[in-house]
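Shown here: the complex without one of its protein chains, the others still in place.
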Amino acid sequence: MELRCKNLLSIGDLVPTEITHILDTAASMKEVSERDIKKVPTLRGKTVINLFFEPSTRTRTSFEIAGKRLSADVVNISASSSSVVKGETLRDTGENLQAMHPDLIVVRHSCAGAPKMLADVLPSAIINAGDGAHEHPTQALLDAFTMRERKGSLAGLKVAIIGDITHSRVARSNIFLLNMMGAQVCVSGPQTMVPRFIESLGVTFIPSIIDAVRDVDVIMMLRIQLERQSQSLFPTIREYSRFFGLNRTVLSHARPDVLVMHPGPVNRGIEMSADVMDGPKSIILEQVTNGVAVRMALMYLLIGK
Amino acid sequence: MELRCKNLLSIGDLVPTEITHILDTAASMKEVSERDIKKVPTLRGKTVINLFFEPSTRTRTSFEIAGKRLSADVVNISASSSSVVKGETLRDTGENLQAMHPDLIVVRHSCAGAPKMLADVLPSAIINAGDGAHEHPTQALLDAFTMRERKGSLAGLKVAIIGDITHSRVARSNIFLLNMMGAQVCVSGPQTMVPRFIESLGVTFIPSIIDAVRDVDVIMMLRIQLERQSQSLFPTIREYSRFFGLNRTVLSHARPDVLVMHPGPVNRGIEMSADVMDGPKSIILEQVTNGVAVRMALMYLLIGK
Partner (left out) sequence: MELRCKNLLSIGDLVPTEITHILDTAASMKEVSERDIKKVPTLRGKTVINLFFEPSTRTRTSFEIAGKRLSADVVNISASSSSVVKGETLRDTGENLQAMHPDLIVVRHSCAGAPKMLADVLPSAIINAGDGAHEHPTQALLDAFTMRERKGSLAGLKVAIIGDITHSRVARSNIFLLNMMGAQVCVSGPQTMVPRFIESLGVTFIPSIIDAVRDVDVIMMLRIQLERQSQSLFPTIREYSRFFGLNRTVLSHARPDVLVMHPGPVNRGIEMSADVMDGPKSIILEQVTNGVAVRMALMYLLIGK
């Protein structure tokens, strides 16, 4: 089975059978990273460019390792050292890279739509590695992989997403994917951080975190973007943490088999207490492991023929 | 046929038969980047260091991809993260890198002569990837490759180079190469940006861009270095663009089969209008594609035995 699209820009590019196929492929890719020799020749002679206009150790490293374990040639470009300082447009940057015949360009950008703009004009495959507050589809896929691996199926799963819903590309991509796969999503967070017509996305809004976590299979906490936060969306970090942080007390209201997830990096003690983060319900590091597998699967499916 | 020199520091290092040999070799290298598996084992076990004291996405990426497609191990060093911040001299930086036994060091530096200084003391091969206002020989070679591919031969070709001739290493390298290969070069640009005795380089100076482009095969526009420009060389960007920018009106005075080139990145709407840049006469992106091929050829000829 092949993906219908040459790119992965948003979860909406995919249909449920494709999502299932990506997750199945990721399962066999995960096994590669557990071997003694973590390398297969699948993408030998392919060129992958990591084009990151926003810094991100985790995501860039995950894609770089994924590409290298598939034997691709991986080239990293970060905005700070790029032609961007010389005033080149994004499209020109893209077309110039394209002229060097990459097979895949992985793009992270602070502007929603930047990867799509590139995908519209470039023949190479494009993966959106996060664009503004729009989408982060590989995160949603790795989250789905992790939930499915732990819970057996996505259909019927109940998931609470908690935090700054409005500005979270992770929340958006997860909502789209989980809805598509038959899971039920509720969101919680300060009213100032939840879009007014959130129900139109097919989720329910539950103002209290305790009510939100009560009957779910998975609690997905979002990162408070302290480095971007103008601070006007909530009075103080302490207050945010008190009302919307996940701690032992809140967790005591959840089901005993609930799983705690976070896209990372976690602000310890803010959106999540240290004991919960390091506790037995947390599968945050599994998400990271699965991120490499899911990205290997996508690279293989998009450019490995 | 082997190159007589272990380095490529300036076009003057080469004789016409060597230039032809490099371009012929690049033609077969270009084919590698068009394959499904874009990789040959030619430089397996060779170490290539990209030593960039000035940022340049395009050129660094071009060399990195060229090296990786030849299976070399490529190591990137940028000035910002380098020992330079610790006050080491260029020569010491070079000798320390040499001690790790690289086969080739690709050097970009803001000072004219920096690559030559390294070449004089280091046994490894050195490629000048641009040194101050001195030379950028791989750019001239990729430009020559592109012109030859399109026009069949360099001999007899008429080329107009337009812009800041005085500060352009691209112009200098192109003038040297084109003269050597039997092409005719004229230059145009503000009087403040053209060296007084430019004719001594074997080119003619034509004050008006319209007169300069009238009867040529190739128009090579130069980049206005806005980020370096003290602005004192011309009154305003608008005025520069009006008198020396390449737009549809200027182009209407050129021959119908004229080719438009630019070393990139282009300041859209300043030295070149967007419609010309994206129009059918523009072969700017072919230059980028050919850059990888020419650099592969040079790496092979210098260190591939």
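A few comments on the model shown:
Lettered A and B in written order, each chain numbered from 1.
Here, contacts are C-beta pairs under 8 Å (C-beta built on N, C-alpha and C of every residue); 3 or more make two chains touch, one makes a residue touch a chain.
Remember, it's a predicted structure, so these values are computed and weren't measured experimentally.
When the missing chain is restored to the complex, the residue among B:88, B:149 or B:215 that touches it is B:88. Looking at chain B, the residues touching the absent chain are 44-47, 49, 73, 75, 77, 81-83, 85-89, 92-93, 95-102. Considering the complete assembly, chain A touches the hidden chain via residues 33-39, 55-58, 60-62, 64-65, 68-69, 78, 80, 226-227, 264-268, 285-286, 288-289, 291-292.
In this section, only the chains that are shown with their structure count from here on.
Mean C-alpha positions place chain A and chain B at a centre distance of 40 Å.
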